[in-house]
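With one protein chain withheld, the remaining protein chains of the complex are depicted in position.
Residue numbering begins at 1 within each chain, and the chains themselves are lettered A, B and C in the order written.
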Amino acid sequence: MTMRQTEFVVRVIAETAIENEKYFGDLDSVVGDGDFGYSLARGFEKLLEGWDGLDRTDPGTFLKKCGIVITSRIGGTSGPIWGTGFLRAGAAAGDAAELTAVQVVAMLRAAIEGIKARGQSDVGDKTLLDALVPMTDALASGGLPAAAVAVREAADATAEMVAKRGRAAYTGERSRGSVDAGAMAVAVLVERISETWPKQGDAS
Amino acid sequence: MTMRQTEFVVRVIAETAIENEKYFGDLDSVVGDGDFGYSLARGFEKLLEGWDGLDRTDPGTFLKKCGIVITSRIGGTSGPIWGTGFLRAGAAAGDAAELTAVQVVAMLRAAIEGIKARGQSDVGDKTLLDALVPMTDALASGGLPAAAVAVREAADATAEMVAKRGRAAYTGERSRGSVDAGAMAVAVLVERISETWPKQGDAS
Amino acid sequence: MKKFVNDPKNYVAEMLEGVALANPGALRYVPAYNLIMRSDAPNDNKVSIVQGSGSGHEPAHVMEVGKGMLDAACPGDVFAAPPMDYVYETAKLLSSPKGVLLLVNNYTGDRMAFDMGKEMAEADGVRAEILTVNDDVAVQDSTYTVGRRGVAGNFFVIKAVGAAAEQGAELDEVIRVGKKVNDVTRTMGVALTACTPPAKGSPLFELGADEMEFGVGIHGEPGRERRKLKDADAIVDDLLEAVVTDLPYDRGDRVALMINGLGGTPLSELYILFRRAHQRLADRGITVGRSYVNEYCTSLDMAGASLTLVRLDDEIEGLLAAPAEAAVRVF
Partner (left out) sequence: MKKFVNDPKNYVAEMLEGVALANPGALRYVPAYNLIMRSDAPNDNKVSIVQGSGSGHEPAHVMEVGKGMLDAACPGDVFAAPPMDYVYETAKLLSSPKGVLLLVNNYTGDRMAFDMGKEMAEADGVRAEILTVNDDVAVQDSTYTVGRRGVAGNFFVIKAVGAAAEQGAELDEVIRVGKKVNDVTRTMGVALTACTPPAKGSPLFELGADEMEFGVGIHGEPGRERRKLKDADAIVDDLLEAVVTDLPYDRGDRVALMINGLGGTPLSELYILFRRAHQRLADRGITVGRSYVNEYCTSLDMAGASLTLVRLDDEIEGLLAAPAEAAVRVF
């Protein structure tokens, strides 16, 4: 993954999060407090506001800078969680000018470990980890198209879970029956990246 | 009208007001504050609570005693207005043991004058006076059945009026289109008296 | 009905019991007359300040009883003026050689109950006077109507006469001060939803999702007109225009500004309204000397707010700034 492709991915994430503000917020309204879409959208807007000034020395530096903006400017649970993900991914990327597929997967695994540590959470707690982990596994074995399919299935499957972390956990058994907002957001973002990636690949 | 018939009329008024609490309250909700049914019902309940202890020396005394209870225990606009009506009617009846039809009409006219003075209101202001006055006129000329017909027509006709007194007056032109709660209450009460009166006449 | 209520007939009594229980020592409750009074009232060296009105306007007025405020309040049922008896008995209980001032919001029922109650108390030797509050600019004062309503501006009259009475002023002086404050106080209100009287159990009227009632009083009745809902700033501009041009308040004036919640509107929104009003007053060259943002005079659970201005001078400002306590508990 080149610097340009890294930029592209982050930009798709940001724009897709902004577009889906209402959808993500509605997902968080079922057993949460409805602010998830708003938090992500406002945060990524801030990222885009300072977009041109972000340090683009290499993908790792770029991701870390994104992580700092996200961690410091997005509120709610999502700021620290998503920011940590970006920070750890950036750190794992080191100063490589271009990342191999294996390095991208390692980067995602680092992000996952960071989120687990920050959120004191794990797979099965009904959080975005339940989309992120299966997605990363699929990416490692089958590439982006496989990841896009896996992530949607995984996000849908969170409907069967009882939340053990996050605000949904307060409702206990009642959290069963609706998908986790964070997991579904990951699915939507990855699908969008997968859809737009070929064009990007062509263009680069 | 004998003492027994006077008692009967007041009792019908009290019971009918209590039965119609919701209806009268709903009428007062359209351009008023919805408390009319509640105020009348609670007030007449209090009258019935002390019913047996009311002085029955003669119809006039009895009506005055009722007026005191109503004036002092019913809140809102209705307590003073209705209480004044009863007080003035009782005063007009003097100490006669039995009242002629002409005396009953004079009593009602006295009640009307009292209400006008107390409320600084007159016919045409869209208040209970707009039912009470035509009703009294019809009673004078055609007796109770005629009064019952006239009062309903008069109450219905208040829908065309713009309120100049009472809470409905604050809404100005918007008060047009709905009947006045007080006027309609008078209609319901007089109709009920008219319906039940023959039986009472037989029984007495 | 989305309310905490038992038998609606006990709504007022239970609330008053609650007020009494929350203020042991400070307040006395006389159930027979819905009366909440300061335990240390009446005071022979102080004019007693009393207010009635319907219930449903809390904290007005039972929770405004306290040092430097009311000596007593005797509310009627929800939205119903107190029966004459309550006024009569309250005036007797609060009787002081310095006199009793009966504050009345200008409504037909309240005025009748207070006129009659005062007359009866006077016959029993009580020295009493009535002061009527009528700050609502939504109602045009004309010979056809009973005149302007008393709404949230009553707080300022209570505060001023309460302070004057506490400072030992004579009855005439207390009345002068009260009239003076009433004369420079103007209010306009707007409702976003109808309220639900407990005995009725459903909203007093229906209001479309994009509608509001402009020019409402405090009894849940519809207002002067139904309008399309606007954003907060535009609503404030309309309220302010109506209030400012009425007295009118002029460039160079110093005012107290109150944003009063009608019961169902949260504090956050009231401050959003306050902000705009403050800014627009500055644009007009009018200085906000004192700020009031909270619920002062409500209509049960109605979502809505009113905006009140009081033109200040040193005397009024001093009275508003004087120490006071109220039954409604903050700390």
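Just so it is clear, a contact is a pair of C-beta atoms (placed from the backbone, for glycine too) under 8 Å apart; a residue touches a chain by one contact, two chains touch by 3 or more.
Predicted, not measured: the structure shown is a model, and the values here were computed from it.
Although one chain is omitted from the display, it touches the following shown chains in the full assembly: A, C.
In the complete complex, the hidden chain is touched by one of A:65, A:152, A:165 or A:192, namely A:165. When the missing chain is restored to the complex, the residue among A:19, A:33 or A:153 that touches it is A:33.
Contact with the chain that does not appear here is found for just one residue of C:184, C:235 or C:255, C:235. Although one chain is hidden here, its contacts on chain A can still be listed: residues 25-26, 29-35, 38-39, 42, 71-81, 83, 118-120, 164-172, 174.
In the full complex, chain C contacts the hidden chain through residues 1-7, 11, 14-19, 21-23, 55-56, 58-59, 63, 159, 192-193, 209, 229, 231-233, 235, 263-276, 278-279, 288, 291-295, 298, 300-301, 303, 305, 320, 324, 326, 328-331.
Basically, only the chains that are shown with their structure count from here on.
Interchain contacts give a graph that is no line, ring or star and is not complete, per the touch definition above. Just count the C-beta contacts per chain pair and the biggest one is B-C. Averaging Cα atoms per chain gives one point for each, and the point farthest from that of chain B is the centre of A.
Chain A and chain B have CA centres that are 73 Å apart.
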